[in-house]
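And then chain A:
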Amino acid sequence: MSGAEAEVTERRPAERDELHKREYDLLDTILQDMADAVVAEECYVHVQPRRVFVRVHPDRLREFIRYMQREHDMWQVSTLSGRDLGDDLQANYHFFLNDKKIAITIKVNVPRDKPEYPSITDLVPGVDFVENEIREMFGIVPVGHPNPRRCELPENWPGEEYPLRKDWADPRGLMKRSKTTGPRPKEEL
Partner candidate 1 sequence: MTSTSNRTVVIPPRVSIPIGPQHPALKEPAMFKLTVEGELIVDAEVNIGYNHRGVEKLAESNTHIQNLYLLARICGICSATHNGNYAQAVESAAEVEIPERARYIRTLIWELDRIHSHILWLGVAFHEVGFDTAFMYTWRDREVAMDMLESISGNRVHHDMNTVGGVRRDVPDELVPKLLRGFDKLKERMRYYRDVVLHEKTFWDRVAGVGILETDVAKKMGAVGPTARGSNVPVDVRFNDPTQAYVPMMDTGDFEMILNDRCDVAGRTIVRVEETIQAIEMCSWLVKNMPDGPIRERVRPRIQPNEVLARHEAPRGELIHYLVTNGTDKPERIKVRAPTHANWVSMAHTLKGNYLADAPIILAAIDPCYSCTDRVVVVDADEQKMELVPLDVLRVRANKWYKENPRRDE
Partner candidate 2 sequence: MQAALDMIVELLVQGFWVLVFPGIFFVTSLALLWEWIDRKVYARMQNRVGPLHTGWHGILQPLMDFLKLLSKEDLTPKKADRRSFAAVPVVLLVLSFVLCMFLPIVDMNPAVPGVQGILSFEGDLVLILFISTLIALVIILAGYFSSNPFGQTGAARTGMLLVSFEIPLILALVTPAFLTGSLCVSTIMYRLTQMSPAYVWLLVLPFVIYLIASQAELERIPFDVSHAETEIVHGWQVEFSGKKLALIHMAEDILLVFSAGIATTLFLGGPYLLEFIPLSIFSVEFAAIAATTWVGWVYYPLVFMFKSALVVVILSNMRTLFARWRIDQIVRYGWKVMVPLALLSVMLVQVALVYAFPLLGVM
């Protein structure tokens, strides 16, 4: 599936014991309804209470979001966090099902050379600027975003540099913490 930690994966599935019953019911309904859109072996219920992780194919993402909004009344969007898995880039949408009290994370993997996937801003307006941020920080481009623009990086930031990728090194080099440069001389300011 992805990068270095393939064998020691960070997935910690929980047993199907009584504690995680509600989460497993939700996961089963999802797997049963949307079997083809979801990568089955990567969806699991986490040991931590009230957490479900699901991985979806990029092209079926919008359909999956509509299904969740229709079936499970998913309206509370939390955020979108990007990840660099070595040869793949991953976008995780975090939602919270308010009535079932379960936090569901929808993962979308995109290849590094062609990092695009359909944007869902029109379905969920809340993610409008988080998608901009992921485009700027990771280079993952949500196609069809209504208002792509420069987010928090300064104007003079070079276009194709993506600071949060693992392979990006700070051109100025991490300022050595201990070395005290002292106040810059007056004329240089």
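Behind the choice of candidates: all candidates are chains of the complex that A comes from, given by their letters.
One rule holds in what follows: contacts are C-beta pairs under 8 Å (C-beta built on N, C-alpha and C of every residue); 3 or more make two chains touch, one makes a residue touch a chain; residues count from 1.
Quick caveat, the model's predicted, so the values are computed rather than measured.
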item: Options 1 or 2 - which one, within this complex, touches chain A; value: 1
item: Residue ranges of chain A touching candidate 1 (in the complex, touch as defined); value: 4-5, 8-12, 46-48, 50-51, 53, 75-79, 81-84, 92, 94, 96, 98, 101, 103, 105, 124-130, 132-133, 147, 149-154, 163-164, 170, 174
